[in-house]
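Here the complex is missing one protein chain, while the rest keep their positions.
Read from first to last, the chains carry the letters A, B and C; within each, the first residue is number 1.
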Amino acid sequence: MTGTPSVFAGLDARLPALRELYQDLHAHPELSFQEVRTAGIVARWLREQGWDVTEGVGGTGVVGVLRVSDGPVVLLRADMDGLPVLEATGLPYASTRTGVDADGNEVPVMHACGHDMHVTCLLGATALLAADRDAWRGTVVAVFQPAEEVSGAQAMIDDGFAERFPRPDVCLAQHVGPIPAGTAATRPGAVMSASDSFAVRLFGRGGHGSAPENTVDPVVMAAAVVMRLQTVVSREVGANQAAVVTVGSLHSGTKENIIPDTAEMKINIRSSDPAVRTRVLAAVERIVRAEALAADTPKEPEFTSLNSFPLTLNDPDATATAVAGLGSVLGKEQVWTLPQPIMGSEDFGAFGSAMGVPSVFWHFGGADPGLFPDPDPASLVGGGLPPGVAYNHSPQYAPLQDPTIELGVRALLGAAGQWLGIRTS
Amino acid sequence: MTGTPSVFAGLDARLPALRELYQDLHAHPELSFQEVRTAGIVARWLREQGWDVTEGVGGTGVVGVLRVSDGPVVLLRADMDGLPVLEATGLPYASTRTGVDADGNEVPVMHACGHDMHVTCLLGATALLAADRDAWRGTVVAVFQPAEEVSGAQAMIDDGFAERFPRPDVCLAQHVGPIPAGTAATRPGAVMSASDSFAVRLFGRGGHGSAPENTVDPVVMAAAVVMRLQTVVSREVGANQAAVVTVGSLHSGTKENIIPDTAEMKINIRSSDPAVRTRVLAAVERIVRAEALAADTPKEPEFTSLNSFPLTLNDPDATATAVAGLGSVLGKEQVWTLPQPIMGSEDFGAFGSAMGVPSVFWHFGGADPGLFPDPDPASLVGGGLPPGVAYNHSPQYAPLQDPTIELGVRALLGAAGQWLGIRTS
Amino acid sequence: MTGTPSVFAGLDARLPALRELYQDLHAHPELSFQEVRTAGIVARWLREQGWDVTEGVGGTGVVGVLRVSDGPVVLLRADMDGLPVLEATGLPYASTRTGVDADGNEVPVMHACGHDMHVTCLLGATALLAADRDAWRGTVVAVFQPAEEVSGAQAMIDDGFAERFPRPDVCLAQHVGPIPAGTAATRPGAVMSASDSFAVRLFGRGGHGSAPENTVDPVVMAAAVVMRLQTVVSREVGANQAAVVTVGSLHSGTKENIIPDTAEMKINIRSSDPAVRTRVLAAVERIVRAEALAADTPKEPEFTSLNSFPLTLNDPDATATAVAGLGSVLGKEQVWTLPQPIMGSEDFGAFGSAMGVPSVFWHFGGADPGLFPDPDPASLVGGGLPPGVAYNHSPQYAPLQDPTIELGVRALLGAAGQWLGIRTS
Partner (left out) sequence: MTGTPSVFAGLDARLPALRELYQDLHAHPELSFQEVRTAGIVARWLREQGWDVTEGVGGTGVVGVLRVSDGPVVLLRADMDGLPVLEATGLPYASTRTGVDADGNEVPVMHACGHDMHVTCLLGATALLAADRDAWRGTVVAVFQPAEEVSGAQAMIDDGFAERFPRPDVCLAQHVGPIPAGTAATRPGAVMSASDSFAVRLFGRGGHGSAPENTVDPVVMAAAVVMRLQTVVSREVGANQAAVVTVGSLHSGTKENIIPDTAEMKINIRSSDPAVRTRVLAAVERIVRAEALAADTPKEPEFTSLNSFPLTLNDPDATATAVAGLGSVLGKEQVWTLPQPIMGSEDFGAFGSAMGVPSVFWHFGGADPGLFPDPDPASLVGGGLPPGVAYNHSPQYAPLQDPTIELGVRALLGAAGQWLGIRTS
């Protein structure tokens, strides 16, 4: 493919609407599986463009199908959910919304992972594809997935996704991240890490804060667990192996002078190698159990799985094809090969796995290129970010609106165009 | 005083009503400064008995005054508040209520410290005193204090207590505890420890759980603080000095894969010696600050005082008098001298301090005597409890209804009788 | 007894020799069971005074017997050993000696616990008793015990002490400490704490410092044990219970880049109550084992008992007698009653226990009285020392030579005189 795909002809004219859409989504984030407003906007937009729309797939998921001819079927996926983070971007369209989380607590909500950008870009692409149906062939399945943060892809699959929609030849998805706007980054094979999350309940024995000798203090037990868990990565994972053990949440007690009965932790484990994953999971459980023994726990700790994301694997051939397509729109040198898997995780791979179809997942830049004195794909896999660039999930995270929206639309169509044979002018 | 005080004549007849009152109070605990229902019951009861009643003293406090003659003025105080504990006593009248705590969270509420028993016994005593006004002389000021758990006595004092009510010659109060029903325990001098509580907010820098290197993890910071705080008592307090450092509450984060920005702790410190108190408070602050430095905190920890209880000091002469009175109703050998101050704290001393009046505070038993193979006052000051006996503030704590109500009434009147000259029959 | 015992007549004349003796002993400390030079000096001195001397009792122990008549038999005991401490007193007669400890290491040696003072005072008393045999009646058994720091009393008993020497009516011993010279302090019942010491060997699996994932790091395991052991006193011992858990020695590894195979710890536990002792010992073992599990140890930790001192119990009647004797020479108000047992331990009780004879143990002051603005027996049991006063076992510890030698001789004879009927002039 050379030249400019004709479908891009209408992009400039649509940018004001896409910006408005993006700001509206950003200001109205919704927690996982609660994306009702977002799904409504998506469905309306798709219908207006003439797509065949199915709502309520796997809860709040929306699937649009547009068939212009026989030929290749390409699945394009965007995720829709926000996070329980208190936004601190200072943007005029910053979120001030709250939601009720799975534990029944009211929490702030923010699009701290850029899923609003994913939705915007895919809706932009669907509009261009619908507006110029002669420019390509085959079928596009546009998937707006709920609850990526908690494995919502599986909910769509469990809801009959494979049987209800055309079987794709390839599944494509992109994620915005803290690399310079205008770049993309991916790699064949493992591209995103495995992630295993579970809750741990530690059991102490409560009592008056002045008489610890009559209690088993779960706050101290939990603190000992947290400190000892640091040794998993520091001592049981080699320097050239990749793993992260994060205790993202720790809650125990209500009053200063009552020793509580229990402590609750939520632990997330990342790994990019199956043997390391096995060892780390075992070490975490071993440490939790042993530290409870050390505390003379009256009851064994309880482990509850929260979610589990496998390694996200890019099909090597499909990746080469997608990279060529990305290069055609972003410039070949702007498409980076990641040296290692990123430690973040994704449930996008669930679609390809469930249907036996190759997938490709790539990152695209949303950060101000002027902040990167020395742009380097390693920054995505752990090389550190330049000052002023925030990481996904932080209260400061937001991609630049421009040119990220435009380039995200182009990237999607550039990659998909390799299968859809999008005509160039 | 020998023989049975005549005021006790009516006690048997009133016990069914006192039991009903107790069970009702127990089933309807209210959090500190929210004792609206309890205060209403108290005020109605006092009025029915002919006491002069003032409501709303220091928030929800109630003061009853009964003057039968010139002569001694005795202040008797009961505290009214419950605790945010989920009751696990299995009693038929166990609390199933919740309340909204000072942080706006809905929490279970339980009379886990026996304040319902204090109210019941003092209401029993007020009824007997009112029913037999010839049997004694002087004035009784019955104080139903809110919020003992968070220094509610000070609120009553700040509300003009000293100016609005008769100045007492002595202030008396009793607390039910895990010693055998039928016993009482006290000591001259320091009887309850000092307690200092504060909240600590630790500042990290949030981010994605997979990239801790871009964050400062407040969960790890808090765990390090908790572990290091253990060294205050283990290394900086002598074996023959008494101090407790309890982190009763630790909260950080919401999701497993988001490293949060902050961690919140509530710390309670007990001590029974001013020099030890000074050292321990300094050590706790030093450790919190140093552990935050070790974590490379972006912001110094914030300390917020929650409450502060001084040493509760029993006037030696008044204590000897009260002990004699307690012995007259419980049996002399049933009134124990505590070898050391109890590590629990009280704000009762605030009344005496504010008015320059001697106070006496004692404990009375609420536990099944059959569970104590070897009754020992040391069990109250740290000697350990026999199996089956729960400590105040635990979800299992509840005094035996009988004979605790009856003996609690007798104890109050036995002690007060030494000043009021209650006639014996 | 009133007036001055006639045996004291010669004390002034002997002080120069006693000072010289003290300085010589101080400058030549010997480790436990290596007190060869000290024992030689003791034996020579006793023989010169006409005592019946037996050397080599329980290793390096020396026993002198002087019988002047039928009648009471009093055992007086002094301990002889120094400690592996590098002296930092700056005294002109400070030790610069080294010794070889039980592990074969060359270590500095210092009389950091004042045993040189004990020997000096007892030798002074033996001289006075020998010089004035008409002034008293009965028999004195002067015991110069080796290795108090490691339970050397038992070695003397195992060597047939009870069978080889006259059975005493009472056993007396004194210990110099950081209270004002001129005072003594003791109590009936428990006067010194129980002490249990053991070595722990932790097993890791060594390897290259760059590849911890192929090892089990015993340094981290040991650190986790030490940190978690702090929770025994902070959480499992009540504020009014007395216990200390000290890891006095921790050794692991040789080079920075080799992860070692093992770590070695020496742990000392003090307690003044049998139930607390049982709980603390169990907690320490539980924690060591659990922390080894947490570390995935290839081999269970090994525990080796080092020594064990029981509670030192003062016979109440004999204590009253001895206190009267001490008061007669020091002044009644200078003899303090300790409020609680001291956390230090002693093996002196082994003599009385082995022979079924009452014992009395007291402390006498060696510190400059001018440094104590507010002398208080609590300073010995944990109230903190004034600036400039060092505690036994510290590199700065040394009693004042004067008047400690003189007063120590007087205290010994004052107490013993109650049994020996020392004539007063």
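Here, a contact is a pair of C-beta atoms (placed from the backbone, for glycine too) under 8 Å apart; a residue touches a chain by one contact, two chains touch by 3 or more.
The structure presented is a predicted model; accordingly, all values stated were derived computationally and were not measured.
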| item | value |
| --- | --- |
| Which residue of C:Leu250, C:Ala354 or C:Leu371 touches the chain not shown here | C:Leu250 |
| Residue of C:Val140, C:Met343 or C:Ile422 in touch with the missing chain, whole complex considered | C:Met343 |
| Touch with the omitted chain, as defined above, among B:Arg77, B:Arg228, B:Arg270 or B:Arg410 | B:Arg228 |
| Of C:Arg47, C:Arg164 or C:His208, the residue in touch with the unshown chain | C:His208 |
| Per the touch definition above, residue among B:Asp52, B:Glu213, B:Asp317 or B:Asp402 touching the missing chain | B:Glu213 |
| Residues of subunit C (touch criterion as defined above) contacting the omitted chain | 83-85, 101, 105, 107, 149, 193, 195, 197-199, 205-215, 217, 219-220, 222-227, 230, 244, 246-261, 263, 266-268, 270, 306, 342-345, 382, 384-385, 391-395 |
| Chain not shown, touching residues in subunit B | 210-215, 217, 220, 224, 227-228, 231, 234-239, 241, 283, 286-287, 289-291, 293-296 |
| Residues in subunit A touching the chain absent from view | 193, 227, 229-235, 238-245, 270, 272, 275, 339-341, 343, 378, 381-384 |
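Keep this in mind: only the chains that are shown with their structure count from here on.
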| item | value |
| --- | --- |
| Most central chain, judged by mean C-alpha position against the global CA mean | B |
| Of all other chains, the one whose Cα centre sits farthest from subunit A | C |
| Distance between the centres, which are taken as Cα means, of subunit C and subunit A, whole angstrom | 67 |
| Intercentroid distance (Cα basis), subunit B paired with subunit A, Å | 50 |
| Junction residues of subunit B - those touching two or more other chains | 193, 227, 230, 244, 270, 343, 382, 384 |
